[in-house]
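Everything below concerns the one structure shown next.
And then chain A:
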Amino acid sequence: MSVAIFFSYVIFWLIALLYVSGFFGMMEHNHLVKKLMAMNLMQTAVILFFLLLGQKIGGITPIAVPGITDIDAYANPLPQALMLTAIVVNLSTTGIALTFLIVIKKFWNTLDESEIMRRMDK
Partner candidate 1 sequence: MAADVIMTARPVWAVLISTAAALLIMASGRKPNLREFWTLAAALLKIGIVYSMLPMILQGNILISNPLILSPGIELFFQVDAAGMLFAALASVLWFLTSIFSIGYMRSLHEAHQTGYYASFALCLTAAMGIAFAGNLLTFFVFFEMLTLATYPLVIHERTDEALRAGRQYLVYTLISGQLTLIGIILVYQIAGHGNFMPGGFMSGIAGTPALVGIFLLLMAGPAVKAGMMPFHGWLPSAMVAPTPVSALLHAVAVVKAGCFGVLRITGYVFSPQSLQAIGVAKPLAWLAGATIILASLIALTRPNLKQRLAYSTIGQLSYIILGAALGTTSALLGSFYHLFAHGIMKITLFFTAGAIYTKTHDLEIRKLSGLGRTMPLTFCAYTFCALGIAGMPLAVGFISKWNLLLGTVESGQGGFAVVLIISGLLACAYLLPVAYSAFRSEVVPEMEHIKGEPNLWTLVPLLATTVIALILGIFPDAAGHFYTLAQMAADNIMTGTY
Partner candidate 2 sequence: MAHIPVLVVLVPLLTALVLPAINQLLPRITQAFFKSALLANVVLAVLAMRHVVTEGPWHYWLGNWEPPYGIEFVLDAMSATLVLVAAGMAFVVALYARPFFNLDEAGMETRTLFYVLFTLMTSGVIGVAIAGDIFTLYVFIEIASISSYGVVAMGGGRAAFAAYRYLILGTVAATFYLIGIGLIFAMTGTLNMAQLSEMLPPLMRSPAIIAGMCFIILGLGTKTAMVPLHSWLPDAHTYGPTPAIAFLATALLKAFSYAIYRFMYQIFGGHAQPVTALALQVLGGLAAAGILYGSVMAIAQKDFRRMLAYSTIAQISYIPLGIAIGTPAAIAGAALQVISHSMTKGCLFMVKGGMHLKLHTTQIDDLGGMSRSMPISSFALTVSALSMIGLPPTSGFFVKWQLLRGASAAGLNWMMIVLVLSGLLNAVYFFRILENVFIRKPNQEAHADEGPHGAVLGIKPELPLPMLAAMLILTFGILAVGVGSGWLTEHVFSLIDLAGGGV
């Protein structure tokens, strides 16, 4: 049991790591597509975080199984439902970002952020 608890902490730290690496990726990279990918990484980390909140040790998929009436036997379905919405939001954000990238590429003929920033001031 204590091993399970230990690992449940570790997985939180791993998710935090994923999130922070996404954050740094976004800061570090000049290339706009890489920024987008880093952003996706952050979004994914948040989704995982929520799913973990609904997770229970030994909990099964929250679909009613005949014979099992104990609530504790199921994982909490609410975070999963919420994350379905969040995934849709992420999808549309990414989609819109990609269309922007096409427009940017056409207009500026580059996807390098600092290059565009320099030309923007003119």
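To be clear about the criterion, a residue touches a chain if its C-beta (ideal position, glycine included) is under 8 Å from a C-beta of that chain, and two chains touch if they have at least 3 such contacts; residues count from 1.
For anyone wondering why these and not others, all candidates are chains of the complex that A comes from, given by their letters.
As the structure is a prediction and not an experimental result, all values here were calculated from the model.
K.L.:
Just give the number of the candidate touching chain A here, out of 1 or 2, all from the same complex.
P.N.:
So the chain touching chain A in this assembly is 2.
K.L.:
Show me the residue ranges of chain A that touch candidate 2 in the complex, using the header's touch definition.
P.N.:
That would be residues 19, 23, 26, 32, 35-36, 39, 42-43, 45-46, 49-50, 53, 78-79, 82, 85-86, 89, 92-93, 96-97, 99-101, 103-104, 106-108, 116, 120 of chain A.
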